[in-house]
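Yeah, one chain of the complex is gone here, protein chain that is, but the others are all in their spots.
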Amino acid sequence: MFEDEKIKQIKCSKDKWEENCYLKLIKKHPERKESFRNLSDTQIKEIYTPEDIENLDYIKNMGFPGGYPFLRGVHSTMYRGRLWTMRQFAGFGSAEETNKRYKYLLDHGETGLSVAFDYPTLYGYDTDHPLSRGEFGKCGVAISSLQDMEILFSGIPIDKVTTSMTINGPAAIVWGFYIANAENRGISKDVIGGTIQNDILKEYIAQKSFIFPPEPSMRLIVDTFEYGFKHVPRWNTISISGYHIREAGSTAIQELAFTLGDGIEYVKWAVKRGLDIDKFAPRLSFFFNAHNDFFEEIAKYRAARRIWAKEMKNLGAKKDRSLLMRFHTQTAGCSLTAQQPEINIARVTMQALAAVLGGTQSLHTNSMDEALALPSEKAVRIALRTQQIIAEESGVPNTIDPLGGSYYIEWLTDKMEEETYRYFDKVERHGGVIPAIEKGFFQREIAEAAYRYQKEIDDDKRTIVGVNRYKTDEEITIPILKMDEKGEHRQINRLNKLRKERNKAKYESNLKKLKKAAQGKENLMPYILNCVHSYATLGETCGVLREVFGEYEEPSIF
Amino acid sequence: MSELDSKVLKGDIRAIARMITLIENNDSVAIDAMKNIHKKSGKAHVIGITGVMGSGKSSLIFELAYQYRKRGKKVGIIAVDPTSPFSGGAILGDRVRMMELATDDNVFIRSMGTQGMLGGLASSVFDVVEIFDASGMDIILIETVGVGQAEVDIVKIADTTIVVLVPGLGDSIQTIKAGLMEIADIFVVNKSDKSGVEQVVVEIESMLEISSKSDRKIPIILTSTKKNQGILELLNEIENHRIYLKKGKKLEEKRKKRYETELTEIIRKRLMSLIFDESKFKDKVDRLIDQISKKELDPYSAADEILGKILK
Partner (left out) sequence: MDRKIRVLVAKPGLDGHDRGAKIVARALRDAGMEVIYSGLHQTAEQIVKTAIQEDVEVIGLSLLSGAHMTLFVDVANMLKEKHIDDVLIVGGGIIPEEDVPRLKKAGIAGVFGPGTPVEEIVDFIKMNVKR
């Protein structure tokens, strides 16, 4: 990007500056730390100059938004055309309670819905299963049947607003609930839009809400890809996630590398099945974390776009739409503190800004009380307002990729890309993603990073405001969300009634057909939809798959 | 406490657990109780399972235990994991694989650290085996660490030693520590649903051809806990080996070897404790170490001094 002669001059000037100014000052007043390292342990220099990006070729390496390699953005107009979707993850208690929260959020200006399910639902158990004891509605909404889904979206225009559902193990079934509900409301499959997370690889790696072993899980996922592009064309059938990997303690580089690695693995499986990459790839989406190190996060998103575009080309994609790394971002839950919870608003603002400067397509901002409980109405409203302030008052969305060309940002973007490819190689040497999972490679990397991070905090080498510095003794006085105590009872009654009133012969026969199909190679979505329409519950449908596929046991890694 | 041994002999779970803790800590009352325990032990079949890390030993043990339970046997499992040489602590995580058995009252799972003894296998494992045995367990499964000396030591305590290998771990048999390959009464190639199984089998067979000294053909069993294959075969071979040992004097010889090692361990533990723990000698030892560092004394002469004092 710069002429050799100019670079030489700059290098000369820099050396002079270092000698005469920088090092001189350090002698008198040493810097705050001996070495400045970011959260991925990359050493950060005091200043970056054209020298640091002298080999960067604007046309080849940076390009323009909406064009290869998509470094500067996936669309040509980005936020000048349309702001990111403000999509707040929400869900608790019974479907009725959550339905109210969704209406509240939509009233206050959110532009997309996002469903959080409770643990029993995430594991494919009905509310009255013995393992569901104590867990109903605690960290998300309980959905045990199509009926619950009907209540969840009652009065909400799902033909006009898109819905993201954070569900993995039983994703195909819960998606079935959503599709069936739309169909029952006269809304056709090719109109509804949304996302199912449906990313089982990161469950094995980080979040641990897996059910079945890898092979059958991947089969189910490819089934959804296929069903999706054929019948539900506006639906993103996967949200390849790094958020959870980061929350489990990984560094930003690991988050980047492991997520994209998972993505490549999904594509390989789908291609192996014979699916046309240009048909399903446009509906692959991603989900990243927005953590504290402001510039590292921005570089991370940019690097992700460029790497994905490159890799998809390598895998044979021909259309531009197949090369797009479209992503949702959530600000880092693990960075929020229980101490002085109000200051979390400042953290979230910074993290949200990083996501916007990184070009996210949709964004969830955490509420200040995340470390204490599920968000109260006021707290989630403030979180939403934070996004609206960035959108309307900061001026940031008015030009595309404003940090492009920054010496630091471009250098850091390149560095993160380099490190990501190093991880790709490591995983290859382990035999690929799934062998690496079984050997515990990712889990070990994450556990190490998590432990290092905690040690730094405990040893006072890393400051967390309010936790190991700037502490106060004040009592925490913000209101905590209270859930309806009668919700669980209501849910169980509803389930019992449903089980009595439905057509026994129909749902039993549908479950039998699902079992047979699961033992074979057919696409399971149509069978799942039939079970769903005949009001088989989540637990019953998932139970059939558990029988056929078995359950996964993870390696013990510390 | 004096009822400890009678409770253990009755199979009282808490008493067994408590006794193990006490004996690990050299409690004198427990040591006393061991006298009765030892008298009543000897019935159980002790099976040692060792092998490289990642070979799926824990899952294999779970499957074996499950099958033994189906046959009405009482099972004791000792899961040994490495103790950190720096902190003295340990993360004992083998149980994770076996938690489905946690609620079966006829399965007792105890996790132990290697305690950093240079011998590898925790010396109290011998005690635990006797305690399990005397309390009425029919089968005792011992899982050891996949690194270090411990896996070779297991042969000194187990009646049947099983060495578990897996295909494709990158280690060719040749690089696996000598000794590990020689102690096996039964070889298991686990995760046999993966590719590379034949290669492992061939390598084991060729090694057996060269070095095998026994009159018995050492079986190689292919297992896959994922596909539930080979477990019954393995059980069969274990039973065959038990019968083989009973013939002639082989079991007695093995047991003699175990008691010899156990006695040696107890003596060594006491001696070391005497020298390094009790202050009478500890100060002397510290001073000697100082002298050795200052090159005023050599280690052999120092040893002479200490031993001389003890033998007095």
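Order of writing sets the labels: A and B. Residues in every chain begin at 1.
As a working rule, a residue touches a chain if its C-beta (ideal position, glycine included) is under 8 Å from a C-beta of that chain, and two chains touch if they have at least 3 such contacts.
No experiment lies behind these values; they were computed from the predicted model shown.
Trainee: Considering the complete complex, which visible chains touch the unshown chain?
Mentor: Result for the missing chain's touching partners among shown chains: A, B.
Trainee: Which residue among A:L23, A:I47, A:L131 or A:A346 touches the omitted chain?
Mentor: Hidden-chain contact among the options goes to A:L131.
Trainee: Of A:E97, A:D128, A:D223 or A:E247, which residue touches the hidden chain?
Mentor: Selected residue, touching the omitted chain: A:E247.
Trainee: Can you tell me which of A:S154, A:T337, A:Q388 or A:S406 touches the chain that was removed from the display?
Mentor: The single option touching the absent chain is A:T337.
Trainee: With respect to the chain omitted from the figure, which of B:S6, B:S84, B:N228 or B:S301 is a touching residue?
Mentor: Hidden-chain contact among the options goes to B:S84.
Trainee: One chain is left out of this view; which of A:L56, A:M78 or A:L122 touches it in the full complex?
Mentor: Answer from the full complex: A:L122 touches the omitted chain.
Trainee: Take the complete complex as the reference. Which residues in subunit B touch the chain that isn't displayed?
Mentor: 13-14, 17-18, 20-21, 25, 83-84, 86-93, 95-96, 99, 102-103, 108-111, 113, 273, 277
Trainee: For subunit A, which residues lie in contact with the unshown chain of the complex?
Mentor: That gives, for subunit A, the contact residues 118-120, 122-123, 125, 131-135, 138-139, 203, 207-209, 247-249, 334, 337-339, 371-374, 446-447, 450-451, 454, 457-458, 464, 466-468, 475-476, 480, 554, 556, 558.
Criterion: only the chains that are shown with their structure count from here on.
Trainee: How about subunit B: which of its residues touch subunit A in the complex?
Mentor: 54, 59, 91, 93-94, 96-97, 168, 226
Trainee: Could you please specify the touching residues of subunit A with respect to subunit B in the complex?
Mentor: 213, 431, 439, 553, 555-556, 558
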